[in-house]
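First the structure, in the form of structure tokens, and then the observations on it.
Just one protein chain is left out here, and the rest sit where they should.
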Amino acid sequence: MATIAVPLGAQAEQQEAETLRRPALTDYLRWSVDHKIIGVQYGVAAFIFFMVGGAMAMLIRLELWTPDLDVMVSGAAYNSLFTIHGTIMIFLFIIPMWAAFGNFVVPLQLGAKDMAFPWLNAFAFWLIPPAAVVVLLGYFVSPAEAGWTSYPPLSTLFSGDGQTLWALGAHLLGISSIMGSINFIVTIFNMRPPEMTIWRMPLLCWAVLATSIIAVMATPFLAGALTLLLLDRVAGTTFFDAAGGGDVLLWQNIFWFYSHPAVYIMVLPGMGVLSEVLSVHSRKPVFGYRMVGLSSMGIAFVGFTVWAHHMFTSLQPELRIPFMITTMIIAVPTGIKMFSWLGTIWGGKIRFTSAMLFALGFLSLFVIGGISGVMLAALPFDIHVHDTYFVVSHFHFVLFGGSVFAVYAALYHWFPKVTGRMMNERLGRIHFLFTYFGFLFTFFPMHVVGMLGMPRRVAVYVEAFQPWNQLISLAAFVLGFSSLIVIYNVIKSYYHGPIAGANPWRALTLEWQTTSPPPTMNFDDDPIPFEDPYGYGTEASAAYLDAVDEAFSGAAPAKGGGH
Amino acid sequence: MENTRSNTPSISPAAVVVTAVFLLVSVIGINWFTTFVPVVLPDQASAESKSVDELFYILMIIGGVVFFLIQGMLLISIIAFRARPGDHSDGPTYHGNPLLEIVWTIIPAMVVVFLAVVSFNIWTQNSEPKASVNMVDGQSIAINVNGARYAWTHTYVTERFDPDGNQIIINSGAELHTYIGQNVDLTLQTQDVIHSYWVPAMRVKQDLLPGDPAKGGRPTELRFTPVRVDGRSYPVEYPIVCAELCGDGHGRMRGTVIVHEDESQFLAEFYEPAIHAILNPPADPVLRGEMEIQNYICNSCHILDRLGWTATTGPSLNGIADRAGERVPGQSAEEYIATSIWNSGAFRVPGYDQQMAAFGPDVMEAANVMSPEQLYSIVAFLCTVGEGSDCDMENAGMAIPNAIQTVFGYEVDITFGMEGDVDAETPEVEAEDGDGSS
Partner (left out) sequence: MTSTVHRGQKPKLGVAEMRLKNNRLGMTIFQISWIMVFLAMIVVNWQLRFSYAEWPPAGVAPFDPLLPTAATLALLLSSFLVKRGLDALRAQRLGGFLTCWRGAMALGVAFMAIIVYEFASVSDAAMATQYGITMRLMTGFHFLHALAILAIIFRVYRGGAAGRYSGDAHDSWAVEGSAKLWYFVTLAWIMFYVVLYWIR
């Protein structure tokens, strides 16, 4: 026997590592119908795009260091830079990133063996790499320079062929998103265990359900709009060319009918993550579970009625009022969520894990995005700040302060389940501090430059704004640096992190009632969900969690607490 | 339900007190903040800006309360409810409080309704059409704004006429002149893509939408009334900004609003001199051309070092006179330059695939209307741009009018502008006052 050659501690470590039964890294590069593999594929691909889009953001901030054009060769080059930055961040980062967590976590939370349509799931993912190639090819061939919103006639009569490739790529990504969403809806409706009524479903599933409903209803409008754009560019039709009887506002209507709900596609899953993380790490049930679940549906529904607030400066004046009112109404369900989350942590026993820090960071930053959202809804004020840095600030507070912070919270929360190892908490805290303050000082001053008179999407600006822009750029570089910390943490923890065990956070939802990482079919037996997914603090829940620890202690020793 | 009370940390008296303190702090904080408002918003230079800023204060106060409330509760939670070291127990099993949930649904809903009503009132008040607009000399005139990549052009369709009975149109380029108290009502038209006309100091913004030129385009309207800003010495200049992405030069598509102190200053410093200059152009066609060409949007696409133009959408005009004779076989330099202005589609410089805007005596866009006399002087000016001009410089007064006659069949009155001091004629018919502008 060779045991003598191996020191005792190392042997134990080796044994533990063998029990992880992780897929080989090469499995992630192949076609697979396992939702856990697909989830990781989505996640890694999306994070790579996040880094590409982030590098572009760094270039944008470098260009804006001085009022003149210096880094980029022309204004058009700058335009295509932020066009691709926006396209990557929306279509190739946030939306696929939520598909990543949705794919990995939702079937596990439902105690299911896989998604409803595993093959379709894999197909939806594998549409993304070719779509990304098409979009990026467009960037290098003859870049689209009309912004991610691609308003005609700039995008039809005045833009290069990259615009055609951009539209084709966006088309593919939209179809991928529809297929993924159909899969989620069917999975959530059909594959719950019999004990789990819709009112006992984890809130992440509620959020993914609401998101998927929006995606299947709205994304076809994007497909329609892009079809018209392609026809105008390639087939000589005149849908957006006024000289041929077309109408430029037609694009704005159809595009925003998709793209405003798309904002909720990007943020609702983050809200679902927040409900999970806040409850688990403050050891307290979600406050007002039903209202939190229903408000997701409320946001999804009202989200379809507000699109024209993006057109406040182009729409006929008398049509602007109803959209102002619907837009303001959105604040109500969003407020319900904010207050319910505060009610969740209030009186709890908060564990300051990295996941919890990012969740608290979300609360603190998203409220600013919410307030500026109501300000933008107020029509007379919006007229002043429409298409300025105020808007840039607002949507970064929602999509970075909201979505990205939730992505990080989800990463720290579920990384142990995905890899079987814990992430480094000290690095996580450092990462949080850099991200939080980097973010705050990047995007908060943008409100002010916007109100003072700096429009968005400009490579050159008046000298008076230079101090503000230099502050913003400096903070942006700090923010950019912060993402290197998390990359290092992920790689280090993947190989050397402490073994997590089945349920390191002592969470009640079903994804924790199996080994980490879960076996191929997720559960060795059909799991029975605890009567309440967030019923912390009762004897029954403690007994349930102890039973879980006991059931899996043979597979991997439980590490207790969550510290 | 009796054990609910022991499990209700969310409505403990301490929480109520702390919340009240934070409300107080937030109100004080907001008052303090309003002293900084001039730092975050430009001058309140229009009547509209006053009400918009009032709405901004209201939004800031309500937003501030929400902000301090939520950040405060977050801070308290972080400090008061952190798990003590070694405490691995769970928090209280507290699922919610329907009353509290109703409260935080109803109160935000009421706040939202309040904000909607306030915004609606300000909006209707600001967008109400005004009785007398663009008043100059007791008459209402039309002020048009033309947006083209990447320049603003303002034209004043005056109620004055030159000795031949033509209505005088002042082209003030990127400058909008107005005076305190004038109800400005602009008609906006774009020649190419969507632009957005934004005057931050006036808090107004309106998109310019491409329309069918055959149907007169798709004009949009923008209204504001300048007011006095204390501590400024008039005339004051405020920036005009393009707020909708329009391409390469979007960032440098800027203009200036010049607010004069009163109508007499407006007339004395802008209006009358402009009309006088139109009626009495420099006798030298080259000088006149140098003046004329700057009234058009040429600078938005071309390079011309002599005038400081830097745009690169179209071919450079530097040295144009040296090349003009060789561009099109059989066309003289004068004919080539005249053709490329009035009939720009006739020849495309290699490497530039964008169609130049149309100029001429009967084009749709008011800003692009160009009489044969104006063309004559602009060609005369361009003939001097270069080192060894291809143009017939000795006989410019003959060669250019002949070229225009040959190509377009227009007679050029080369004596134009050579009469003595001419004054504009105001129409005598009273009835034309109201709708005289078209």
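Going in written order, the chains are labelled A and B, and every chain counts its residues from 1.
As a working rule, a residue touches a chain if its C-beta (ideal position, glycine included) is under 8 Å from a C-beta of that chain, and two chains touch if they have at least 3 such contacts.
In this text the structure is predicted, and so the values were computed from the model without any measurement.
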Partners of the unshown chain among those that are drawn: A
Listed residues A:77, A:157 or A:185, member touching the removed chain: A:185
From A:74, A:142, A:237 or A:466, residue that would touch the chain that is not displayed: A:237
Hidden-chain contact residue, picked from the options A:33, A:250 or A:430: A:250
Residues in subunit A touching the chain absent from view: 116-117, 178, 181-183, 185-186, 189-191, 193-194, 216-221, 223-225, 227-228, 231, 237-239, 242, 244-247, 249-250, 253-254, 257, 513, 523-528, 543-544, 547-548, 551
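One rule holds in what follows: only the chains that are shown with their structure count from here on.
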Cα-centroid distance, subunit A relative to subunit B, in whole angstrom: 37
Residue ranges of subunit A touching subunit B (in the complex, touch as defined): 69, 74-76, 79, 145-147, 151, 153-154, 157-158, 242-243, 245, 248-249, 282-285, 287-289, 291, 313-314, 317, 320-321, 324-325, 328-329, 331-332, 335-336, 338-340, 342-343, 345-352, 360, 363-364, 367-368, 370-372, 374-375, 377-381, 383-384, 386-388, 447-448, 451-453, 455-462, 535-538, 541-542, 560-561
For the subunit B and subunit A complex, residues of the former touching the latter: 9-10, 15, 39-42, 48, 51-52, 55-56, 59, 63, 66-67, 70-71, 73-74, 77-78, 81-83, 87-97, 100-101, 104-105, 108-109, 112, 115-116, 118-120, 122-123, 126-127, 192-194, 196, 198, 200-201, 203-207, 209-214, 218, 239, 241-252, 254, 312, 354
